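Structure below; questions to follow.
The complex is shown incomplete by one protein chain, all other protein chains being positioned as in the whole.
This part shows chain A:
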Amino acid sequence: MKARIADRWLAVISPLGLLLLWEGLSRAGLLDARFITPPSAIGRTLVALTRTGELPYHVGVSVERIIAGFLLGSIPAVALGLAMGLSRSVRALLMPIVAAIYPIPKIAIYPLIIFYLGIGEASKVSIVALSIFFLVLLNTMAGVLGVDRTYFNIARAYGAQSIDVFTTIAWPGALPSIFTGLKLGMGFALIVIVGAELLGSDAGIGFLIWRSYQIFAIDVMFAGLLVTAVLGWLATITLDWLERRAMPWRTEHK
């Protein structure tokens, strides 16, 4: 417990130290504040952007897209991953397709998606969903395949129907891998949504950064980056929290 609290402090110290160093170098004139906005100025910009409502609007748009895309991608991925893990024939049927599509950088499909779905929300949500779908799918399948065979035998020996095997063995057994997939997927979701908003969008954090580039508002670009970093961090602790809630039997492992 003590060690965990210490870890938390250490986790705060390193980013804080970096910001302090940055600010110090800037004040000492070693960093040109016109090109590299010091943290204090980024802070002022953040406050101003929040006052005008611009920042909350763009963040809100991006977060909605991420959450919608995340759910749209991960729920079917988990369902299909469990099916592929449990059934050899489903695996044989789908694995070739999955293996072929998985390595394509999903952002490369984005222009095609815009072509079909337009530049609105549907294309953003779809690209996020697509980019995490395969990650979650493959991790879920690997999770089921990694479950000790004895556990399946226990279920069968005690008379489990297929649905029981699914709910009492495959699902809880694969949960750790499912969460690995979800966390990786969340990272990709952030990368992809900001990328997609840079490429073609009229709202969102990526759009904010891109527009700021066009008007040479460097402080806003830094503010956008900082917000993205914080979003990523929030997503991670949310998923960590969910993971602990979903798997109480593992809480004391770490």
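Quick note on the criterion: contacts are C-beta pairs under 8 Å (C-beta built on N, C-alpha and C of every residue); 3 or more make two chains touch, one makes a residue touch a chain; residues count from 1.
Just so it is clear, contacts and distances are computed from a predicted model.
S.K.: I notice the complex is incomplete. Of the names "Ferredoxin", "ABC transporter ATP-binding protein", "Xanthine dehydrogenase family protein subunit M" or "Sulfite reductase (NADPH) hemoprotein beta-component", which is the UniProt protein name for the chain that's not shown?
M.R.: When "Ferredoxin", "ABC transporter ATP-binding protein", "Xanthine dehydrogenase family protein subunit M" or "Sulfite reductase (NADPH) hemoprotein beta-component" are compared with UniProt, the left-out chain turns out to be "ABC transporter ATP-binding protein".
S.K.: Return the single residue from A:3, A:30, A:157 or A:237 that touches the missing chain.
M.R.: Answering carefully, the residue with contact to the hidden chain is A:157.
S.K.: Please identify which residue in A:73, A:173, A:206 or A:224 touches the non-displayed chain.
M.R.: A:173
S.K.: Spell out the interface residues on chain A facing the chain that's missing from view.
M.R.: Against the missing chain, chain A presents residues 148, 150-151, 153-161, 164, 168-169, 172-173, 175, 247-250, 252-253.
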